[in-house]
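Encoded as structure tokens, here's the structure I'll be asking about.
The complex appears here minus one protein chain, its other protein chains still in place.
Here the chain labels run A, B and C in written order, and each chain numbers its own residues starting at 1.
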Amino acid sequence: MTAITYLDAISQAIREEMRRDEAVFLLGEDVGTYGGAFKVSAGFLEEFGPERVIDTPMSEAAIIGSAVGSALMGMRPIAEMQYIDFITCGFDQIINMASKMYWRSGMPVPMVIRGPSGGGTKGGPFHSASPEAWFFHTPGIKVVVPSTTYDAKGLLKSAIRDNNPVLFLEHKLLYRQPELRAELPDDDYTVPLGKAIVRREGEDMTVLTYGAMVYQCMQAATVLEEEDDLEVEVVDLRSLTPLDRETIMESVKHTNKVLIVHEDALTGGIGAELAAILAEELFEYLDGPITRVAAPDAPFPYAPPLEAAFLPNAEKILTAARKLAAY
Amino acid sequence: MTAITYLDAISQAIREEMRRDEAVFLLGEDVGTYGGAFKVSAGFLEEFGPERVIDTPMSEAAIIGSAVGSALMGMRPIAEMQYIDFITCGFDQIINMASKMYWRSGMPVPMVIRGPSGGGTKGGPFHSASPEAWFFHTPGIKVVVPSTTYDAKGLLKSAIRDNNPVLFLEHKLLYRQPELRAELPDDDYTVPLGKAIVRREGEDMTVLTYGAMVYQCMQAATVLEEEDDLEVEVVDLRSLTPLDRETIMESVKHTNKVLIVHEDALTGGIGAELAAILAEELFEYLDGPITRVAAPDAPFPYAPPLEAAFLPNAEKILTAARKLAAY
Amino acid sequence: MEMERADLLQIYYFMRLTREMEERTRKLFLQGKIVGGVYTAQGHEATTVGAAMVLRDGDCIVPQHRDLGMHLVRGTSPRAVMCQWLARGNSPALGRDGQVHIGDMHHGIVPMISLLGESLSVGCGIALTLKRFKRSGVVLASCGDGATNTGQFHEALNFASVQKLPIVFVIENNGYAYSTPSHKQFAVKDLADRAKAYAMPGESVDGNNVLEVMTAVGNAVENARNGQGPALIECKTFRVRGHSEADKADYVPPELRAEWLKKDPIKRFEEYLQKKKILTAARKDEIEASIKAIINDAVDFAESSPQADPSTVADFVFAPDGPIALIGSTQAQDERYVNSLDRRTGQPFNSVNQVPLTLPEEVGKR
Partner (left out) sequence: MEMERADLLQIYYFMRLTREMEERTRKLFLQGKIVGGVYTAQGHEATTVGAAMVLRDGDCIVPQHRDLGMHLVRGTSPRAVMCQWLARGNSPALGRDGQVHIGDMHHGIVPMISLLGESLSVGCGIALTLKRFKRSGVVLASCGDGATNTGQFHEALNFASVQKLPIVFVIENNGYAYSTPSHKQFAVKDLADRAKAYAMPGESVDGNNVLEVMTAVGNAVENARNGQGPALIECKTFRVRGHSEADKADYVPPELRAEWLKKDPIKRFEEYLQKKKILTAARKDEIEASIKAIINDAVDFAESSPQADPSTVADFVFAPDGPIALIGSTQAQDERYVNSLDRRTGQPFNSVNQVPLTLPEEVGKR
């Protein structure tokens, strides 16, 4: 068994599902001959042929619309957005076609829309998107945000097997990170949608986060333990829809303080809903203000110094956590 | 001076701005010969001619894209979405073109995107949208949600004169409501963007709301005064971006309890951010859980009994307010 | 197109049924029994019925808002339609959606959404699946003249042509998009010319001549069936009523409307059938009686159907887990597969379909 990357895990998940179930197929720009802009589907065309690995024209709406049509036929399409930023060009197909179909017709639309999201890769304003909030607010589509190699594979398999539209947000900064290399089980495992995981236990504070920010939070947590002798509990949400309220509530009930961290812009982000749920349902349990660390309300900048200043990081989390702890 | 409707006020605002400033023009589907699906621009074609009142093909992306282009030239286009639901078809032009233009190029994009939003009109899943949350989360575009005839005119004028993209959400349920008829000043008044207004003062609880829900909240407030002897303060946000934090904070600081009401779906809606801001910044002031009343996390249904059950109303607000008051 | 009298009578029958159902729908609207927008398609019957008549089992329609005729020909029951208009709890959308937003993949019917143009690429996805499994099925996707100006139209036709998909696109050019006349929508004279942007065969036909429509669409469908790829057929017709029943359409020159009313597709076909002695007075009476009965049954059924249950307002947002069957496969009949039934009700899809359309004897079984 060899340690593989987060990217390899995604590639494996798709390949294994395509081998397992002929209903599964992949379509998108440059996914065939080229194997995808990030090589997620390298070798797929050779193995599965052009009817299951479809190089499409540059037509995001047609990619997603065709996925809906084949899903209605009982297929399990995986639609790749070359960068998740381009999902805005197929937005209506997701909002009005895919997400409302089962609800109004009773006909399931089992499909996955996936692609590289997130910043930290010098991608600038059009190749760094964190689009989760738009879809988190949209009933009828699930939203998944894996942070580890193990989860990337297990969650993607669950997404492919799910009978609903699932937006699977891969964080491109994690694609090839050596630290994320992991040996995965040989057996066909899945990670269920809608289940968060506690990455680190602690009594003093709950940190709610997901995606690449999990690592910044873990770093900060280590420093807080060593320097401040604080035990921070880090909860990796893994799925945003469905949201694992139980795990969140349980953690906050015993720490009584909450820090929410995400890479996406602050206003109207995922953190807003998490804070609202807690402020409403755990009011008695809170011993301090619900604190958020997120990107500023500005588009995503290109220049390295700006990108560094824009993204949340361990240092910013540390500052916020210390303030909250001291409260 | 005669009392005019909310719809008339919108029509007047555009007409007066077009008379005042030749840079202002209107484009959209059926806005010319037909005067718009709701007759907002009835008579405009005759008065301003086909170069300033442009009947476009059914091409939302081209409508918004053309608006961006003319705005870059120094024009002040008003792009009508026949129903605001169709904004999903021009989504990318708003997110990636209009909203990021000034930030990355220094060139202002003074444009308004406006149209009928909201439910209660038996419009079903595709003619009842409340799309504010997507854009509230998008840096670089302002979002305005008028609830009265006076504000509809004054805010629309401010939106047209603003040097940024502004999404102006008209609530179609209010268009012709007799109760909303009002006599407006003859002079050229405006209502500033980013300023909320206290519709009703009270000590016992703050209700934060906007759009058509303002009336449901006012109804509930009256009942609470009469039957429960509770003084509820109702704050009409009027603008979502920019958000009037001062007015919100001030109110909550003296009532210490907050009920948030909106028509849009609960999860990730505007209420989430409002709750998050208050849970973070006014933690000490809160004497009860921040409570939200909103639509369920489901698409907007067509059948009257479903629509009635779906939408928040005075009764639901009353129940929530009583629970909160009793806390 | 050579056809037997029974076929010809059936065509006529569906055209009349479509017209009468819409008349009745309009009445229900005027009586305030239907809320929201009501779109009808008087004048489109030759196009909608004609295009659908050339299809067979295993084919699929992707209809739009004026395509009641296609629905009826392909098996959407009048009861389902009336329950949907009256927003009943047992309507295909369970009251969640209205109008002819009705679908059932087991019958090859895709439920449209209001956003026009969007359904076309969904049709491509269906055609992609039919092609992948070497099914003989063909997709018939329709749209209006206005919808040809959406980016969706372009992306769908382009993708279909690149993939040589078994799909036929039918444009119902009725002269207007809401109030907007053709010259404000596009510069081409014939929308069939848009096929040239995709190296796709394109043809413009008289959309008020049902046999002409059937010939053109029929050939295109057979070509698609034989692996020759997609085609675009423009049916030139006219929307003789308003865009919706709320629209007086005073923007339409009266003489233009009058001219088209003279070309009424049903009148023309009726004269043809009478000249051919296929439609006798007796037959006509039987047909009208049958249509009346069917519509009365549908309306009575709908009116006596329950309202949607408000306690379910937050339900059915997500489909349950379980295996999904390939539509058209034997498994699709197996209840263990999630999409074999409408899991919202545990019933077959559009269970109001269960009373099938029974045509009068002489019109022949389908």
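One rule holds for everything that comes next: a residue touches a chain if its C-beta (ideal position, glycine included) is under 8 Å from a C-beta of that chain, and two chains touch if they have at least 3 such contacts.
Keep in mind the model is a prediction, meaning the values are calculated, not measured.
Interface note for the absent chain: among B:72, B:198, B:282 or B:325, the touching residue is B:72.
In the complete complex, the hidden chain is touched by one of C:20, C:193 or C:245, namely C:193. Even with one chain removed from view, chain C keeps its contact list with that chain: residues 149-155, 158, 161-162, 183-189, 193-194, 196-200. Chain A meets the missing chain through residues 29-30, 33-34, 37, 55-59, 61, 82, 85-86, 88-89, 121-127, 296-299, 301-306, 308-310.
Contact between chain B and the unshown chain involves residues 23, 25, 51-52, 54, 56-57, 59, 61-62, 64-77, 92-93, 96-97, 100-110, 139-140, 142, 162-164.
One rule holds in what follows: only the chains that are shown with their structure count from here on.
The greatest centre-to-centre gap from chain A, using C-alpha centroids, is found for C.
For the pair chain A and chain C, the distance between mean C-alpha positions equals 40 Å.
The mean-CA centres of chain A and chain B are about 31 angstrom from one another, to the nearest whole unit. Look at where the CA atoms of chain B average out and do the same for chain C: the two points lie 37 Å apart. Multi-chain contact residues, meaning those touching two or more other chains, occur in chain A at positions 92, 96, 100, 103-104, 139-140.
Within chain C, contacts with two or more other chains are made by residues 93, 96-97, 113-115, 151-152, 316-317.
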